[in-house]
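For this view, one protein chain was removed and the others were kept in their places.
Moving on to chain A:
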Amino acid sequence: MKRLLALMLAVVMITAAVLTGCGSGSAAPAGGEGLKVGFIYIGTPGDVGYTFAHDQGRIYLEEQLKDKGVTTAKVESVPETADSEKAIKNLIDQGCKVIFATSFGYMDFVEKVAKEYPDVKFFHCSGNKSNETNFVNYFGKIEQARYLTGIVAGLKTKSGKIGYVAAMQIPEVIRGIDAFTLGVRSVNPTAVVNVKWTNTWYDPQLEKSAAEALLNEGNDVIAQHQDSTAPQIAAQEKGAFAIGYNSDSSKAAPKAYLTAPVWNWGVYYVDQVQKILDGSWKAENYLGGMHEGVVDIGPMTDLVDADIKAKVEEVKAKILDGSLDVFAGPVKDQTGAVKIAEGATMTVEEQQACKWFVEGVNGKID
């Protein structure tokens, strides 16, 4: 009897593990003529953040190109180790001819696998390696969207103090804070942006505590570069306003959420897969902006006044037609020294190495 029970329990747990851990995107016809696209994720779409945004892109791709026989598969929570190589090879074994590896740490493994499988096309997000034939990298100018959300925050703040909950001290986050602050100061030249580091991408409790610390210190709008919605919830509980990241958090914090810089990866995914289907695909690295539609400012809620919305639309139009570069000089750093001269801007290389704050940021980089 006991043995039977133990066996049943084992079966239940294994089934559950299979259902939860190894779920693949969709039931693709094995060996069919359609194109199968594989995705590997660093987390689960349940993070309501980074992976969620990529998964929305995958779903969009499937919807748009379903009629042309495109199917997708995904592997969640793949660590940035040699395991990612296995995960990619598994997807290829399942018939994937296109692989999107969506996190930075997969880079070297993708490079390796790309050599072994010349007939499979590899796309790596946020990296800086590629080859001439079947391996490219892609990312987007989220700074443009952050600049616009900075305008919203700069016009919304009453105390002139804006809090920013930031994850890691890496160029991606730092230049995001810079772009945001430039946006704030473009409409509110005396406002300051106070930064608190959490040292983690994802820890709802700690992110909330960081936002609470900022709110206690008199900041009345909270922006963030994290993966959870906790900072927005902290803002709501203190009657302040919040700007999210990655996804719409109007359900999590309806009384605080203003807008967010968002990714529309689907635009890029559909474009590339369509080109592969047409046979017109070339191995080209990609850094898309608002113009391409891959990044955008999310819908602004009713908490954003009409005149602020109008201002944002006005500036957005300038970014779209190319007449406004968010990092256009002159830009001063925290000490007041001019870092970007008049007429110049930050090059892509400089952005990838950005380790300084612009004037108006109150925070330290270790």
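Definition applied: a residue touches a chain if its C-beta (ideal position, glycine included) is under 8 Å from a C-beta of that chain, and two chains touch if they have at least 3 such contacts; residues count from 1.
Everything that follows uses one rule, which is that contacts and distances are computed from a predicted model.
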"ABC transporter substrate-binding protein", "Putative ABC-type transport system, permease component", "2-oxoglutarate oxidoreductase" or "Succinate dehydrogenase hydrophobic membrane anchor subunit" - which is the UniProt name of the missing chain: "Putative ABC-type transport system, permease component"
Residue touching the undisplayed chain, where the options are A:T81, A:N128, A:S159 or A:N199: A:N199
Option from A:T81, A:N128, A:S159 or A:N216 whose C-beta touches the chain left out: A:N216
Touching residue (missing chain; options A:V152, A:A191, A:A252 or A:V331): A:A252
Residue numbers in chain A that touch the chain omitted from display: 2, 5-6, 9, 13, 16-17, 19-21, 43-49, 52, 194, 196-200, 202-206, 208-210, 212-213, 216-217, 228-230, 233, 247-249, 251-254, 362-364, 366
